[in-house]
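Below is a structure I'd like to ask you about.
Shown here is a partial selection of chains from the complex, left in place.
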Amino acid sequence: MIPVKKIEIIVDELEVPKVLKLLDKAGVSGYTVIKDATGKGERGLRDGDELTGVFANSYVMTACPSESVSLIVESVRPILKKHGGVCLVSEAQWLIH
Amino acid sequence: MDTILIFSNLLNPPILFFFLGILAVLSKSDLEIPSPIPKILSLYLLFAIGFKGGVGIAVSGFQTQIVITLAAASVMASVVPLYAFFILRRKLSVADAAAIAATYGSVSAVTFITASAFLEKLSIPYGGYMVAAMALMESPAIIVAVLLYRLRSNESRGVSFAWSELWRDAFFNGSVFLIMGSLLIGVLSGEAGAKALKPFTSDIFTGVLCFFLLDMGIVAAKRLGDLKRAGVFLTAFAILLPVMNAAFAIPLAYALGLSQGDAFLFTILCASASYIAVPAAMRLSIPEANPSLYVPMSLAITFPFNIIAGMPLYLAVINRLWS
């Protein structure tokens, strides 16, 4: 098991492709996406119950070495600024298989 | 005559199911149509209406009447957001005014579908190309509104802006694309194709529409609470602007020599407000605009107003004028 940083990003579904591209650029080894997260924040309720799911979020998670965190965080920041969303960073241990 | 129209409309199953959806929320029932079912129902409706429209064009052939109607549709879809914007600017920020202007300049496919079901119930004929008119009217208002926003807003300065993305979102967003594509396929496959697809695109259509309107009722009723935020000005706007648009559309349709059915659909298109294509485009191009204003206005006021009171009203006026 090696120590890693877990980065969790919650963002408008529509922005997910951009976020994933940034993660790829930052050289992460992988990521996981859970679509259909709903929520509430500065920009109000996003309960996705609109007829077309236009206002739904997605949850993106990546485990990466702590060196990559600032690069990722800085590249994601402008997206969060423009479209809202949340980015959390925490500690974890990764099981190397 | 007019009372008959109103009753005939109110007792129509799709309208009744819309009320049932509202009632479900008001009575705190836990009835809900789980996602992604509403989305697939709406894709079905676009698919079916597009295809039937295309077959209609294939059967009737291309006529100058069609070109005139489509031109008028494009013009209305570009002019409405302009004057709506300047009305709205008196009270609202540039971003909100632009987003609401786009909402009312663009159209609602389900309103159109409900209106055409209404015509079918009354056995009033209409042209398949009206579907093309609808598809054509979805995008211009988005472009106009974003232009207005970029010219008038300080917030938007300096922010990098992707015209290609806006273009794509206006003309290639899922619903516009599906309806145009299905229309084209309807034209290409003609009556032979229509026969094979009729049970799917026509026979079960009303039933699916009922289900979808049930969900629309639920969603609209849930949005009713947001209207407090909208206030009197926007609530009045959400009823008066459609009526105003209809008041422009009816004489124009008359002048252009449209048939009664076509004139009615043209009017309802001008009077309707988007709640699918426009929100999708706005959150991308004008993210500062507040969706809890423009979504409930179009969904919880204009849509029910149009399908309950607007449809019989506009048709009654048209019946008088044309007869």
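Letters A and B name the chains as they come in the text, with residue numbers starting at 1 for each one.
Here is the rule we go by: contacts are C-beta pairs under 8 Å (C-beta built on N, C-alpha and C of every residue); 3 or more make two chains touch, one makes a residue touch a chain.
Keep in mind that what you see is a predicted model, and the values were worked out from it rather than measured.
The stoichiometry of the full complex, written with the chain labels shown, is A x3, B x3.
Please note the rule applied: only the chains that are shown with their structure count from here on.
Averaged C-alpha coordinates give centres for subunit A and subunit B that are 34 Å from one another. The part of subunit B that touches subunit A in the complex is made up of residues 32, 35-36, 38-39, 42, 159, 175, 215-216, 219, 222, 275-276, 279-280, 283-284, 287, 290-292, 295. Residue ranges of subunit A in contact with subunit B, taken from their complex: 12, 14, 36, 44-45, 48-55, 82-84.
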